[in-house]
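Only one protein chain is missing from this complex, and each of the others stays in its spot.
Each chain carries a letter (A and B) given by its place in the written order, and its residues are counted from 1.
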Amino acid sequence: MTNHWIDIRNADCVLIIGSNAAENHPICMKYVLEAQDRGAKVIHVDPRYSRTSSKADVFVRIRTGTDIAFMGGMILHILNDMRLNPGNYNLEYVQHYTNAAYIVNDGVKLPGDTDQNGLFSGWADGKYDTATWKYANTAAATAEAKLLTPNWEGWTNRAADENTAWGELNNNCVLKLLWRNYKRYDKAAVSKITGIPVDKLEAVYAEYAKTGAKGKAGTIMYAMGATQHTYGSQNIRAYSLVQLLLGNMGVAGGGINALRGTSNVQGSTDQALLEQYLPGYLKTTTDTDAHQTLAGYVANITPAATNPPGELGGDNPVNWWKNTPKYVHSLLKAWWPNVALADSFNYLPKKKASGVNYTHMGLIQAIGEGKIEGLWIWGQNPAAGGPTSLGARDALKKLKWMVASDIWFNETHTFWKRPGVTSGDIQTEVFLLPAAGSFEKEGSVSNSGRWVQWRYRAVEPPGEAIPDLDMMIRLFKRIRELYVKEGGTFADPIVNLGWEYSDEEEADVIAREMNGYALTADVPKSGSPGTFYEVGELIDWFNDLQTDGRTSSGNWLHCGQYTKAGEADLQNYPELITSPNGIKSINKARKRNTVDSSPNQVGLYPNWSWCWPRNRRIIYNRAAVDLDGNPWDAEHPVLAWNGTTWVGDVVDGGGNPINLAADGAKNLPFIMNVEGVGKLWGYGLKDGPIPEVYEPWESPISNLMTAQQNDPAAYIGSLVVDGTDWNQRGTVEEFPYVATTYRCTEHWQTGIMTRNLPWLAELMPDMYVELGEDLAADLGIASGDTVKVRSARGEIQALAVVTKRFQAITVDGKAIHQVGFPWHWGYAGRVTGDSGNVLTPHVGDANTSIPESKSFLCKVEKA
Amino acid sequence: MKEMIERKKGFPWGTLILSVLAFLCAGVLVQRYVFGLGAMTNMSDGRGWGLWISFDLYCGVALAAGGFTLAALVHIFNMEKYHPVVRPAILTAFLGYLLVVLALLVDLGQPWYIWRMIFNPNIHSPLYEVGWCVMLYTAVLALELSPAVFERLHWRIPLKIIGFIQIPLIIAGIVISTGHQNSLGSMLLIMTHSIDPLWYTPIIPALFFVSAMAVGPAMVIFEGTLSGAVFGHKISQEVFTGLGRITSGILAVYLIMRLADLAVAGQFDMLFNRYPQNIYWWIEILGGVVLPIILFNIPKVQQSKKGMFVAALLYIILGLSFNRFIMSSIWLVIRPGYTYFPSWQEFAVSIGLVAWALMMFQIAMRLLPIAGHHGEEEAKSEHAAPEATPAA
Partner (left out) sequence: MAYGVLYDGTRCIGCRSCSVACKSWNKNPADTDKETSVEGGIEGKAVVSDKTFTFMRFREIGDGDDLKWAFGKVQCMHCLKPGCETACIVGALHRKKATGAVTYDKQKCIGCRYCMVACPFGIPTYQWEERMPWIRKCTFCSDRLNEAENGMAPACVTACPTHAMEFGDRDELIEKAWARINAAPEGKYVRHVYGEKEVGGTAWMYISPVDMTELDFPWLSEEPVTKNARTAMGLLPYYATGMLALMAGIYFITKRKQKIAAGKHEEKKG
């Protein structure tokens, strides 16, 4: 999240889209309801009326996979409404904090342009060359000056008819490009694609657009319903676009807020358990020429700033990623403390830049092709948790061995004796290492709001179970021993790792390493100029990390979490004080102060745990104030300039407010972007600078917007095991109903924890599919019947739950039925059932390869 | 001795059937106590009371009302005409009450704790009243029956003692038994919204009292006709006719009470639009109350043994038992949607207990001076009973 959970209560309008917050993040509803009590409207957009919809003021039934059409329509609505009634919006914000006025390369073409056939410019050889998406001048952006005049008074024909008004602007300025693209997204067109009636669209757009007013904020809460599509990243882009146009980024009650899918997945992505990152979202090293040396790699991934046009108030884009070298060098020092940086750089594995997909689906594919000998899984269940389960299960037989760390036997551990296979035919050797559960060990859990909350051991783990950390350390020690004794291919990275831990190491020690230390006596403290860190002192600001090996930091995001204890800390938190290297220090993630000391109690709770970066609770918070440093919303201030300093949250990027800063130091708010402003127009994603309507891989209709049916850069996997490709594609003739998958409160992920708990298993023992009363009547199915659900990837049986909450929608004049089911079941555990993921396709997002579990086709019939 | 026991010719089919039923019941009871109620009844949380409460308790107690009504008629109202049927009525009542107690020992979840009723009084509970009074009245009935036993055993002194306390005993018996006929109704007063409004009324106790009084004479007709056929002892048609008139008189009052109650509650229209409950009401009232009233007053019927038997049976089954079943089970809806039909084991217990009671009745009729008896007159020898007919 850019904001955080409690902040939701500050919103004037809550848009929950691609999320079932009440069922899957029930505790957050406390804050949604609080917002509602204060007068906020709650809008829920979902294919299915769920427990979240029951609390919403407005429920919008949408065809799964059509968020871009819906949001595109909203963008068009806002663009024209802003044009006609700029007073209803925060024009200053759009002008000074976004790239709305920036002029893009004149070679740029949009999907709706003649002969583009649904593609942006630059598509060649199966991918996009993004050169034409960049600014006309990438070093110093140029702008459409009319858009930067106060109140748009320079835009003379602004209030004229649409074409005349927009025609006046530079054809390639961002705002004009947005209009050029989204003018095809009129409400009639959007209605045809999404199945939402026109009057509903009007009402919802108007309601949410109200949050564009100065001092008003709208929050967008989303989850896997938005991300698990072949264009999932573009879905999120669509939300960001709207939030930037409405001035909702960086303010209290606003933001782009992902409700993370598990309690610590934020932690896992922060620590780079995704294949494309190193800890702290640094890009992984690849086999390209640029990445052959540390210097080359760092140069390649460290971006150069794009200076803003002169008409903008701010003149310093800050470009925080320019600090990348510090982070990379400090990371290398954390892992290999006694190795020269140039050498330890070569210890990092270099993945192939192209041709191999290293994500979950790619891994399963490689396993199925016999390319992987052994698999180590930690609290994971690919046999039920990933798409195309039957293929995934079949693929596993190719493994020579599998080691799993888990608290229960799950479908993956028992794949070799699952129903329907002869265990004697499978040669895989499976080892299960019993693991401690989350309340049986100490450590941190990073929630969706980036809050790193420390957890304590409540009970001892049973039997021989031990925490994953201890397992990893012991394994490492034995492996290192083997390398030392027997040698091996490239032993250095293992042998030289600086992991001098005990067998029962404390997570606290790891937390310090992640934070980072000063390794020499001459590391300056930028917080108090003229002073230096002691050797072995914990770094308190990632700004102080150095590029030459004088500092270490396992994850620059966490730098500042664990620091030398100040006076206030020594007084207020004596029980939390530790003494690493003899220096009194404090792990701020352990703090549990329930006093909300933020201005107007806007909910920041700065002393409850610690969040990255730097305990900044709302990121991009400089956008919450005007150029003089006064908050747009005095009632819910995130920051305010009091004449000498900032009061409130930890300010993003430092320095004075723009109008009170020296030239060259007028810092722009979006410091993680090279241009320092919010990107209405982008150029970093693989499938487009702005979102465009595409249909899911399996869709009931042709793309009504353009001839390009699917996202051209989508990842289409092939799950081939012994000659059979499990990833078959279904047609609407054979599979006439649109399917989606979801979760429920009672069960968790693949259900291994919850289906083994009697109190939860008794509430929902059976795998179920939900279908509308209308469809059920057509099929002769009564609620409680057993039904078969089939897709091109397989077939399952499920309990039919007939409900009013699914209803047929009209898409392109045709009635479309949607059905849905959870993926919490499998053949392992106390109560069993068929897995929802048997039916999902092995395709994923163009940028992240997250599987498209949310939109595909199926058939339902009585069993 | 010998003349008391008639030798029956031919195979004793009746006894055999009754014995089989009684044995079956015993077997089922083993299942009940070893495996619990859930294993052999269809009662459930939505239907906490079943056949045993409706039939054995509600109908059982009501149908045993013959005991107090006949005792009242003969000893309080001094209607000598009905003397021949007093003792059979009391025997029926006594066995009936034993049956109730036994059935309760089966139905109670933990009958071994029944003594808790003595030490943990809840004087507000109608069932508390019922429990105590059933206990007491069973004892009273035993005492009222004891003269027959004492006569058989020729124990003069106990006979004298009983004779001495007979009237107070009978009055006490009447008060106790009518009291818990009321209270059986009071029990249902708590189910204000669960008993269908066609039957629920604040005057349920009064209705139960009146309908119980009415069924006493009818039961005597029923039981008298049957035992006349089985044992051959004759009761004069006049006795039956008289009993029939008493019943029909009380039923007339009962009918007026039922109708007036509906009128006062403004629920008359329910008789026509509250489907399907109204069907049950019409069957109960037309078939079980109105028809018997008419029949009991038609001379042809009055003279016919069969006719009187049918008229009595109509009231007993449709007017009384059906009513009790409706109010304690069929239209007592605690949780909507739950259905209930007794399991074969539940039937086996109820039928088995009745079979056992019939066998006891048979034995008592053979061994004890019950039928057509004047023994107490001999003992007391205060008044001649000029209209009593001698035993056949």
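Keep in mind that, in the parts below, contacts are C-beta pairs under 8 Å (C-beta built on N, C-alpha and C of every residue); 3 or more make two chains touch, one makes a residue touch a chain.
Just so it is clear, the model here is predicted, and its values are computed rather than measured.
Touched by the hidden chain within the whole complex are the displayed chains A, B. Summary of contacts with the chain left out: across B:S125, B:S146 or B:Q267, the touching residue is B:S125.
Among A:E762, A:D778 or A:D812, only A:E762 touches the chain that is left out of the view. Among the residues A:K55, A:K183 or A:R729, only A:K55 touches the chain that is left out of the figure. The omitted chain makes contact with chain A at the following residues, 22-23, 26-27, 29-30, 33, 49-55, 59, 745-746, 758-766, 768, 770, 783-784, 799-805, 807.
In the full complex, chain B touches the omitted chain through residues 33-39, 41, 43-46, 48-49, 72, 75-78, 107-111, 113-114, 116-117, 120-129, 131, 167, 171, 174-175, 178-179, 182-183, 185-187, 189-194, 202, 205, 332, 334-336, 383.
Keep in mind that, in the parts below, only the chains that are shown with their structure count from here on.
Averaged C-alpha coordinates give centres for chain A and chain B that are 77 Å from one another.
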